[in-house]
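This is the structure, below, for whatever I ask next.
Note that one protein chain is taken out, while the other chains of the complex remain in position.
For clarity, chains are labelled A, B and C in written order, and residue numbers in each chain start from 1.
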Amino acid sequence: MQPKMTIAELQSFIARDFPQVADIYLVEAIGEMSARIRMTPDARHLRPGGTVSGPSMFSLADCAVYFALLAMIGPEALAVTTNASIDFMRKPEPGRDLIADATLLKIGRVLAVGDVQIRSDGSDAVLARASMTYSIPPKS
Amino acid sequence: MQPKMTIAELQSFIARDFPQVADIYLVEAIGEMSARIRMTPDARHLRPGGTVSGPSMFSLADCAVYFALLAMIGPEALAVTTNASIDFMRKPEPGRDLIADATLLKIGRVLAVGDVQIRSDGSDAVLARASMTYSIPPKS
Amino acid sequence: MQPKMTIAELQSFIARDFPQVADIYLVEAIGEMSARIRMTPDARHLRPGGTVSGPSMFSLADCAVYFALLAMIGPEALAVTTNASIDFMRKPEPGRDLIADATLLKIGRVLAVGDVQIRSDGSDAVLARASMTYSIPPKS
Partner (left out) sequence: MQPKMTIAELQSFIARDFPQVADIYLVEAIGEMSARIRMTPDARHLRPGGTVSGPSMFSLADCAVYFALLAMIGPEALAVTTNASIDFMRKPEPGRDLIADATLLKIGRVLAVGDVQIRSDGSDAVLARASMTYSIPPKS
């Protein structure tokens, strides 16, 4: 199954429907059942010490899998996050972008499930991993 | 085991260490192994339609359990969130505060675990539930 | 919403459809959106030292929420577990039954979500907590 959206189309979708993150999330790659999102944190997302906050990483994880899903099923769908499980393992390195690699494991009739790993740009160490479930609304 | 902090002490701690949420999080109650936090969302936390975003609910869940934990062990500790699992079940009602009821299930030597349920103010329906784990640093 | 099954009906259902656990799981209570299950472990479920194994507690958690759900929607449904998150916090006390208290938080069109806490009989300390999600098949 090939993606239904290009990087440019997904980036335009984000600009329109996710304006609050459009300037900090960059779609770097879309693949079959996968997407890579780069986050350039700004002051809103930083904790004292310059590391990205947990909720900001949660948001990145959620968006990365969601964008990977939209790229596969098309932007008309309004999937809703129903479950998330996240492990925070290491602190992000200050001053670095975050790279989120999302992989979809299932796109079912009513549920989609994906995994995501977040790293600091240029590092192999996984800062956080998450699995996300989305409920896909029935077609009207 | 009785809490080591009063509501006023915890609120002061939030004002100092969590300035970005100090104006929207109100500590309503502290009990033995529990806390209730009221969130008054502002525009930053709203999605189109006026409902609170998922990451904002995640942040509330995380903070509520964390504050319950700090109230029990004292504000000097620097516990770190290591794992979170959250179920989003219903959309928040627009224009309502959110109420987060956190309960600690364990405060161990190295890990603390708690549960939290989030409701719209005045409603019994649980919008989201989460369980959170914190790593407690060794005493130096 | 009242339960559609009595304790006796649920116990009969378990005997017929879950024969492998029928002799160790006792339905102690069914309430509105809740159920209490007693597990009397046998040798299969014990680890060296006499404590109940993690997978046996997972199975109890899964069954307790599932039985609470069946009691509400009736035994004809074939709900399937789609997600589980479990925290193991304390070791069960050897030689004691386990008590699982399940609470349903949502019975939706396609998903049901519930929570469960497991204790050793006669103890207040929560050994494990879990949240479970079930996919409810469409009515044919």
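Things worth noting here:
Convention: a contact is a pair of C-beta atoms (placed from the backbone, for glycine too) under 8 Å apart; a residue touches a chain by one contact, two chains touch by 3 or more.
Worth saying up front: this structure is predicted, and the values here are computed from it rather than measured.
Of the chains displayed, those contacted by the omitted chain across the entire assembly are A, B, C. Shown as candidates are A:A15, A:L78 or A:L105; the residue that touches the absent chain is A:L105.
Which of A:L10, A:L98 or A:V113 touches the hidden chain is settled by the complete complex: it is A:V113.
Even with one chain removed from view, subunit C keeps its contact list with that chain: residues 20, 44, 54-56, 58-59, 62, 80-89.
The chain not shown here touches subunit A at positions 85, 87, 89-90, 105-106, 108, 113, 115, 117, 126, 129, 131, 133. Listed by residue number, the positions of subunit B touching the unshown chain are 82-83, 85, 110-111, 133, 135.
The rule is simple: only the chains that are shown with their structure count from here on.
Between subunit B and subunit C, the centres computed from C-alpha atoms are 28 Å apart. Spacing of subunit A relative to subunit C, judged by their CA centroids, is 34 angstrom.
With touch defined as above, residues shared between interfaces to two or more other chains in subunit C number as follows: 85, 133.
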